[in-house]
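Please read the structure below before turning to the comments.
In this view, the complex is presented without one of its protein chains, the others remaining in place.
Up next is chain A:
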Amino acid sequence: MFEIVTNPISVKEMTNKVIRREAGAVTTFIGTVREFTYGKRTLSLEYQAYEKMAVKMLAQIGQEINEKWENSKVAITHRIGKLEISDIAVVIAVSTPHRKDAYEANEYAIERIKQIVPIWKKEIWENGEAWIGDQLEKTPYPSGKPLEDKHD
C-alpha cells in the first residue's frame, strides 16, 4: 500500500487498492510536476529518496490516519527519478465510509509527506538547478527531528 517507484503511477490502480464495500467515498490526490513556480520555468524535476525509510514513513502516515479517521484505508505511491512537466509524482488514495473524512485524511497525508518522508526534489531550470528545501531555510527543525504532528 506504500511504495516508492520509478515508473509512471496508475491512478486507477491506486483507487482500486482502497475501494471496498464499507467505503462510501474515495479521494485521490495527484501531485504533478508544475512548469512555473513564481514565474520561474522548470524544465524537469529529479526526485531522490531514502527509499527504505521513505516507505516506512509512508506506512507511518497510513497508521496515523487509521488512528485519526475511523475505518479508513490509505494507499500512497511516490515516484522518483527524472520527471517531466505534468508527470505524476505522487498519488494518495483514501477511502472512508463518509466523504468528509476521506477529504481530510487525504490532505493530512500530503502535509505529513512534506514533513517527514525523506524524498527530495531537484528543479532543473534553463539556467541552473537546485535541490528544493535545502537553501530556503523555511523548514527549521529546532528539536533536531520533525514535529510529531502539526495537524489539528
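Here is the rule we use: a residue touches a chain if its C-beta (ideal position, glycine included) is under 8 Å from a C-beta of that chain, and two chains touch if they have at least 3 such contacts; residues count from 1.
Throughout what follows, contacts and distances are computed from a predicted model.
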item: From "Molybdopterin synthase sulfur carrier subunit", "Acyl dehydratase", "Glycerol-3-phosphate dehydrogenase" or "Dihydroorotase", the hidden chain's UniProt protein name; value: "Molybdopterin synthase sulfur carrier subunit"
item: Of A:V5, A:I19, A:M53 or A:I124, the residue in touch with the unshown chain; value: A:M53
item: Residue ranges of chain A at the interface with the undisplayed chain; value: 31, 47-50, 52-54, 56, 78, 89-90, 110, 113-122, 130-141, 143-146
